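Note that one protein chain of the assembly has been removed; the remaining protein chains are unaltered in position.
Entry: chain A
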Amino acid sequence: MPRELINANPVVHGKKERRVRNDSPNIDEDIKDPEHPYSLEELNVVSEDSIEVNDKLNHVRVTFTPTVEHCSMATIIGLCIRVKLMRSLPSRYKIDIRLAPGSHATEAAVNKQLNDKERVAAALENPNLAEVVAECLAPTFA
């Protein structure tokens, strides 16, 4: 089904050379963008600096920036990040995912949706959405 891309010509950034670390499990380095064949890091949607981990208080906060303001993929990106984190972190962590302030048209709504566990669970029951998420996460398990 060919449809119009929301951001037809994204700016591609380099991947950061990663140092070997022992602190917190790092997480979403290779999640694929739902619409482009680049990883979220290459598109500057998520960067290492935008992730806060507090190991003592068992809290992780990820702040991501969609490529364009009206990006409808924002919820899917958020969902991918959440699923990846749920599968990668011990259950003791509380995960907070939000959009960077001012980066999206319906920021508050998306934030609410992403952190509502009922809605996340419901979304994952949807086979179409689950398939998209699985596809996006596939490179991270390679």
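As a convention for this text, contacts are C-beta pairs under 8 Å (C-beta built on N, C-alpha and C of every residue); 3 or more make two chains touch, one makes a residue touch a chain; residues count from 1.
Heads up, the rule we're going with is that contacts and distances are computed from a predicted model.
Participant: If you look up the hidden chain in UniProt, what protein name do you find among "DNA primase large subunit", "LANO_0H15082g1_1", "Molybdopterin synthase sulfur carrier subunit" or "MMS19 nucleotide excision repair protein"?
Facilitator: In UniProt, the chain that is not shown appears as "MMS19 nucleotide excision repair protein".
Participant: Residue-wise, where is chain A in contact with the chain that is not depicted?
Facilitator: Here the touching residues of chain A are 20-22, 25, 83, 86-92, 121, 124-125, 127, 130-131, 133-134, 137, 141.
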